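First up is the structure itself, then whatever we jot down about it.
Every protein chain except one is present and positioned as in the full complex.
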Amino acid sequence: MDEQLLSIQNLTTQYLTDESVIHAVNGINLHLAKGGSLGLVGESGAGKTTTAYSIMGLLPKLTGKITQGKILFEGKDLTRLPEDEMRKIRGNEISMIFQDPMTSLNPILTVGDQIAEVLEIHGTADTHAALAKAGDMLEMVGIPRDRMHEYPHQFSGGMKQRVIIAIALACNPKLLIADEPTTALDVTIQAQVLRMIRDLKVKLDTSLILISHNLGVVAQVCENVAIMYAGRIVEYGPLREVFSRPLHPYTEGLLNSIPRIEVDKDRLSPIRGMMPDPSTMPHGCIFKPRCPYAAAACGTRAPHITEISGRSVMCLMHEGVIPNTMGTGGHHA
Amino acid sequence: MTRYIFRRLLMIVPVLVGVTFIVFSLTYISPGDPARMILPQDATDADISHMRHLMGLDEPFLLQYVHFLFGFKSPSEDASFSYKGLLALDLGRSYVSNRPVFKTILERFPNTALLAILALILSVILSIPAGIISATHQYSVSDMVVSILSLLGLSMPAFWLGMILIWIFSVKLRIFPSLANPANLKSLVLPVITLATMNTAVQARMTRSSMLEVIRQDYIRTARAKGLDEKKVIRKHALNNALIPVVTVIGLQVGQLLVGAVLTETVFSYPGIGTIMVDAIQRKDTPQILASVVFVAIIFALVNLIVDIVYAFIDPRIKAQYESMSKARSNGAARKGT
Partner (left out) sequence: MEKKLRTPHATRPSARKSAKQKTAFQEFWRRFKKNRLAVAGFVIVVIYILMAIFADLFFSYDFITENQISNAFAPPLTTAEIDLNNGATAQHLYILGADNFGRDILGRIIHGARVSMVIGFTTIAFAGIVGSALGAIAGYYGGKIESVIMRGTDILLAIPNILFALAIVAALGPSFQNLLLAIGITSIPAFVRLMRASVLTLKNQEFIEAARALGARDFRIIVRHIMPNCMAPIIVQATLGIAQSILSATSLSFLGLGIQPPSPEWGNMLSDARSYISYAPHTLLFPGLAIMTVILAYNLIGDGLRDALDPKLKR
């Protein structure tokens, strides 16, 4: 087996608000090999971004808290690392690209300064060399280096996202977390940015976690995929296998809701209903209220992780508790 | 940039015309008759209407406004009825002291300015750090202390605070004098505190809310994700962005300081513009009222203008907006030329 770069074990993250506790991430396990790429897929509110913030140590100070579990990065548990140690990792060994490029750059600093800053923080280069390197990074993401003295508002959305990618990759990190990197961009730009992330990942030998609600985006870049639902990973496995033969009803639902040209289907079948309120989780299986295969047992018994030939799934059908009727479309078809 | 400053200067002209017009109209509609005021009690109606003629008060309203701006040549031999107008900073003489009104104003204005500048410095020194600490330590004890003090400062009438300070520090403790004058720095301590309190409160609240707003922004998260330590995140990324709106507020506050000085000066019997104004109003000294109100209003407008320009310098977005505007315009002109 490959060397593990990142290993998340039983991670549980909560937000405390005045009225309630929001169970954003509920005991997830994830593994990422060196040089590997993992797609984290789910609807908004599934806990994908919270997972990323937990890894980065960027949870909101007053409200966000990791209550259980470990995040092992090259063997170090990031959840126990003191803040000043964590700072040396952030931006240097683990970098993150954010969802909205329009607001993710400081409006009153030039883009060159903002790229150079990350190099200076991690002592990679002195001020002069950092600026030169910032220019190189800009060119690497396809922006002429003489634009480094311009301010963010002079760039388009796609260009800003390239600048953010340049910042994230400047220190040649071991792990890049891209949180919905293309969602806020125009469709034509999305493909360019995505291709760039994929190419740079290979070129710089970086491991990648790509977060998206869009299976199509993940399919273009990732080897493995984890499907997240209501703070849990309901299915994990190699991308091709998960796509061709989903084990969890939710994955199946997600796949069925993608329009495909080659499949002759009159209508898409979206997943009915909404995700449960993360402050009040239902008993039993969290997906039960929306599951077309649900049986009585699903309302009382919470599924565990079942390993099936290198894949894992969280569903009672695979624990043998209820009959596996996957593929039949369930009782709503 | 010079273009922007020039444009901004041009924009202020209609505002000043409007302001002077309103103030002038107010004096015009005021029930007292200046001619009757300066004549002895037993003056006849004929004397009064003659005097009105000499003072130019029998002219139509708009013409009087033009006189007010550009000067008035009295048909009387007595030169004191003529004046060169607001543009030449000459609006005639005070009915009470018979001195040129602007002479008094220009003599006393530095006193008010001194008070206002000292108060401004004090309020900035206190309020900005307080607001930052309050925002970066939200819900902490220091946040609560700053919030409560600034609410109290906001709610305390300055003239009352001034008198309470006099009671404590002049009457009881005998540390500072209760009357202030610009020659004695020690006597300025209490009025400066009095004048600065409201501003400190407003600016601290503004800094706090602006800072809270900024530290929620995505680019602050980007800065943290780079591995920057929290102090530098605040200093390098949050502070400058948060201070942009604070600068505006401080600018507006400078005007408020000049005006707030009216009350503070009264409390401490300080010889500034405020006391001139209040005295003039109480004695119905129309030229002096008109001149001092217009003068303060103009200073207020000029200060706001300077703030706007400073604002454009610190925020590259506004600067760029104007540069691109003027670029577009010169491109357009060039195209027209060819």
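Just so it is clear, A and B label the chains in written order, and each chain counts residues from 1 on its own.
Basically, a contact is a pair of C-beta atoms (placed from the backbone, for glycine too) under 8 Å apart; a residue touches a chain by one contact, two chains touch by 3 or more.
Remember, predicted model here, so these are calculated numbers, not experimental data.
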Contacting the left-out chain in the complete assembly, out of B:L57, B:M156 or B:V247: B:M156
Residue of A:N10, A:S44 or A:T280 touching the missing chain in the full complex: A:S44
Selected from B:S97, B:N181, B:T248 or B:N304 as touching the chain missing from the view: B:N304
Positions on chain B contacted by the hidden chain, ascending: 14-16, 18-19, 22-23, 26-27, 29-31, 138, 151-152, 154-157, 159-160, 163-164, 166-167, 171, 178, 209, 212, 255-256, 258-260, 262-263, 266-267, 277-278, 280-282, 289, 293, 296-297, 300-301, 304
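Going forward, only the chains that are shown with their structure count from here on.
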Interfacial residue positions of chain A with respect to chain B in the complex: 56, 58, 62, 84, 87-92, 95-96, 98, 100, 103-109, 114, 117-118, 121-122, 151, 153-154, 164, 167-168
Chain B to chain A touching residues, read off their complex: 138-139, 217-219, 221-229, 236-237, 240-241, 244, 314-317, 320
